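Starting off with a structure, shown below.
Every protein chain but one is kept in place in this view of the complex.
Coming up: chain A.
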Amino acid sequence: MSDRITEESNSSETKELEQKQDKQKKEEEYEDEELPKLLLSDVQTLPSTPPSAVESNFAIYFALDFMKPRHDQYVYRHANGLCVIGLAPSHVAFKDEGGITSTDFNVGKSDRSGVKVTGKRKKNAQHFESNTALCKVSTKNDSYIVRCCVKGSLLEVNQQLIKQPELLNASADREGYIAIIMPKPVDWLKIKPSLVNLEEYKKLREVS
């Protein structure tokens, strides 16, 4: 009697082992054949130059002649409401020989680079108007004030610009961004009509 029981349990053990081996084999096959197929399934339709991360994730706007002629700035607005502020390519500062040589966040009543915003609720963020000064960029002979363009809380300024102002000359549209501002929905709706989108910007400034 006991012998038969041992026999039966042995056969179910071998069955389990077989099932495990089968499964392992299937998994290996999957890794070698199916997974790569899955990963590259959309490769046929790759564009030669894909849209950039900014183009894909933000709505791009421009503020032209903001408070002064040719003081053009961009406003990238994310779906979550945050706005990245920076210098548009047509900004007058880029016309100066040698480009931008230094930046200074100590404008207005405080040093904007000293702001320490903490927590999910963004405690200690300063509330600024659209015409509040963010920073001063200087060229060989001149300096220009960069402003918020959007009323809201200042979440961060681009600290890299202090040590590396040349970022503005090379990539003002990406690593050379000036600041990130969080406007209230109602304040965004108020300012939006005064901004232009990319298409209008290209027409107005005759940029390709």
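Criterion: contacts are C-beta pairs under 8 Å (C-beta built on N, C-alpha and C of every residue); 3 or more make two chains touch, one makes a residue touch a chain; residues count from 1.
What we mean here is this: contacts and distances are computed from a predicted model.
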item: Chain not displayed: protein name in its UniProt record ("tRNA pseudouridine(55) synthase", "Cytochrome oxidase assembly factor", "Prolactin receptor" or "DNA replication complex GINS protein PSF2"); value: "tRNA pseudouridine(55) synthase"
item: Contact with the hidden chain (one of A:I60, A:L168, A:M182 or A:L195); value: A:M182
item: Option touching the unshown chain, where A:H127, A:R174, A:K190 or A:R205 are the choices; value: A:R174
item: Of A:V84, A:I100, A:C135 or A:L168, the residue in touch with the unshown chain; value: A:V84
item: Candidate in contact with the missing chain, chosen from A:K122, A:K140, A:K184 or A:K202; value: A:K122
item: Contact set of chain A toward the excluded chain (per top definition); value: 27, 35, 38-40, 42-43, 46, 48-54, 57, 78, 80-82, 84, 117-120, 122, 155-156, 158, 160, 167, 174-175, 177, 180, 182
